[in-house]
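In this view, the complex is presented without one of its protein chains, the others remaining in place.
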Amino acid sequence: MTPRVVVTGAGVCSPLGAGVEEFANALWSGKSAIVPSTRFPGSTIAEFGEFNPTPWLGNKGVRVLDRGTRFLCVAAQIALSSTCLVQDAASEGDADLGLVCGTLFGGVHSIAMFDWSGLMEGPSMVSPMEFPNTVINAPAGQAAIKHKLRGVNSTICAGLASGLHAIQYAADFLRFGRARYLMAGGMEEVCDEAALGFRKLGIASPTGQAHPFGADRDGTVAGEGSALWMLETEETARGRGIKPWFEICGFGTATDARPEGAAAAIEQALQETGVGPGEIGCIVAGANGSPADAIEARALRCVFGERLARIPASAPKAAIGETMGASGAFSAITAGLALQRQEAPPTAGFAATDSGLQLSSKSQPFEGEYALIDAFSCEGNNAALVIRLWKN
Amino acid sequence: MRRVVITGIGVISPVGTGRDTFWSALLAGKSGIGPVTAFDSTNYAAHIGAEVRDFDPAHYVKKQQPAHMGRASQLAIGAARLAIQDSGLDLRSVESRRIGVSMGTTSGEPLFVEHYNDARKQSGDDAVDPEWMGLYPCHVIPTHVANEFGLHGPSIMIPTACAAGNYAIGYAHDLIRTGRADAMLAGGADAFSRIPYMGFARLGAIAPERCQPFDKNRKGMVPGEGSGMLVLEPLDSATARGAKIYAEVLGYGVSCDAHHMTAAHPQADGAIRAMSAAMKDSGVGIGDIDYISAHGTGTPTNDRIESLAVRTLFAEYAPKVPMSSIKSMLGHTMGAASAIEAAACALALDTGWIPPTINHEEADPDCGLDVVPNRSRQTHPKIVLNNAYAFGGNNASLCLGRYE
Partner (left out) sequence: MADATYTADQIRAEIKRLIANVTEREPGEIPDTAHFMDELGVDSLMAMEVMIAVDKKFKIDIPEEEFNKATNVNESVAMVEKYLADRSGAAANA
């Protein structure tokens, strides 16, 4: 019998809110973290600005962590606390506790700065202490050292679907019995390189706003942060007296930039869950305000038909921007909160759409145990996840 | 759960391209290490590398534009094309949504970071390639492979540095085992770049002349590049179509040292746990392993700690299990390394020969193992372990078995 995988905790480190509660309150009040950037004048970004991790990470062992890694370590600290798995300073670390982290860029700023210092000062003058952060798995590796995570440790890159793939990877590892507890989600930093990349690629909104599925959408806005779920099997949770929040029911993926690719991912997730489209109570979409939102909308219309217009939906990138490798995880967190509250949160600044989705600038109540989360990348990395409110 | 087998091997490496050239070179103890040519190494503390020579991307990249992707993607497509050809698998016979790509890498496409910085140094932000954000992130590497061959199934990059190949092959095996895919291209790729080279040179980790894993006088590793890709299928599909089966993927295990970003745990804790987990996942014991493909970079520390790991876990069996490092010939091909090493393991199981650790002159008493010095050996292994250890404390061991 395949073990059931459940979510028992979460950690969020976002400019919209530090910690799940603050994040949820801001999301439900329709707030947006998109601001005129202090770090990149002339751009709007869902950014932290100056980020101080001390309240969560203390003073020691933080200097070596680059900025994005600090987001990840803070989210991990919050996730571990939320489910009583913070380890004692004296412990050598639980070999059954691990981390699966999705990302698009990893620590590209660290990589670029290391190379830059070689260019400017010569290859013999680069700092050895900066070399470890030049591998793409550095954030996950540093988080493992900081939080003594000796179990499974993986970094997952699947474009904008990274966060959902990371959750699925962790769920399968738990089903295989390779770990007892796995944090899964993603991290991303808007650094110089990412900000320049957004501008150069022409995907940034010239008006500085993200209107997912919006009739007037004109591009997206970069966002940063980290979001993690704590996953374990239902049996492990029961054994330690922890009540699960949700169950990970079904996952689908397709590498296909066409609407049928995105639809295939959604259908696979529904099929694995064993439910039809009619049982989905709420949809959390990956749309970010770019033209490609139309492809996701078409896929959802294809799967849900007319019913799509009656399913409360939310597009959190309106509030948190495009957090790339972390976005799937932020969407998953949003879907979980929606199931718990039986309300789809507002889509910040929503005005009008011709996508066929039922979005709103207000929260939308629903009755349902299942939520669908989807992530669509225009180079073709699609994924969908179905979760279910836990009932004993 | 379905059994998973390897039916195709594609390698583009510093010792040659293609399964036969690669394997002949390994058994002959041929080295692909030479002076660095990809960039001017004058001001670096080291000057040797293991580069892929005479690689023409246009030979392999047919459906996409080679100029619209990075070198790691080109190498990966090349190795994938060779693997598919080798397998004889007609891709149209598998539903496209049921076949995908699982890969590992250390640096992804670092040349785009180099170009980004070169452009900015020369002329400022305006000179940066507008496309760079679409070409650099490492998930585009398996996506490029998927697009080249029309594969619409799961596509994923697991950039767990120098252990990534094992992670990727292991995950591909998971996807087939659980029925999420009916075939997978799995492996790793990395392109030669000044960025990791500079780092390793600065740490004094690069050997001055050659790579001597487990030798008493070893002086370091040699950065390299390449790609190794395997075709993985369910056993029943492979036998139904009369495919040649090189080996079976029995299982794998991963762990994290959570100790230091670049230095291994002094008691080899993570390495031991990864091997144990692999054997448990595979349903085998230490007495069943008859060859180990070592991580064996040639640095004083890695080889000492890796030997400690094997001696500790294998106990009285340790001296009887031959363990060689093909990095002695290939250098360290980073994220491709454990994938290329897995290809070598599959060939060892298929042919009965194990490759040597070359440049071996004086045994290191701290090692104390049979490192198959200098000459390949016909031992007919049945079950082998492929070990890989990475920055970030990521460890992975893959277990392959002979299929009869």
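So that you can tell them apart, the chains are marked A and B in the order they are listed, and the count of residues begins at 1 in each.
Everything below uses one rule, namely that a contact is a pair of C-beta atoms (placed from the backbone, for glycine too) under 8 Å apart; a residue touches a chain by one contact, two chains touch by 3 or more.
On a predicted model such as this, the values are computed, not experimentally measured, just so you know.
**Q** Tell me which residue among A:T2, A:N59, A:S91 or A:N392 touches the hidden chain in the full complex.
**A** Looking across A:T2, A:N59, A:S91 or A:N392, the contact with the absent chain belongs to A:N59.
**Q** Just name the one of B:T262, B:N302 or B:S325 that touches the chain not displayed here.
**A** Answering carefully, the residue with contact to the hidden chain is B:T262.
**Q** Out of B:G179, B:G204 or B:G287, which is the one that touches the chain we can't see?
**A** B:G204
**Q** For chain A, which residues lie in contact with the unshown chain of the complex?
**A** 59-63, 125, 127-129, 131-132
**Q** Name every residue on chain B in touch with the hidden partner chain.
**A** These residues touch the chain not displayed: 202-204, 260-263.
As a convention for this text, only the chains that are shown with their structure count from here on.
**Q** Would you mind pulling out the distance in Å between where the CA atoms of chain A average out and where those of chain B do?
**A** Each chain reduced to its C-alpha mean, chain A and chain B end up 29 Å apart.
**Q** Contact residues on chain B for chain A in the complex?
**A** 43-45, 97, 100-101, 105-108, 110, 113-114, 116-118, 121, 125, 128-134, 136-140, 143, 146-147, 151-161, 167, 171, 174, 178, 194-196, 198-199, 201-203, 253-262, 269-270, 273, 277, 281, 390-394
**Q** Using the touch definition up top, name the residues of chain A that touch chain B in the complex.
**A** Where chain A meets chain B, its residues are 64, 93, 95, 98, 104-106, 108, 111-112, 114-116, 118-120, 122-124, 126, 128, 131-138, 140-142, 144-145, 147-159, 162, 165, 169, 172, 176, 178, 193-194, 196-198, 200-202, 253-256, 261, 264, 379-381.
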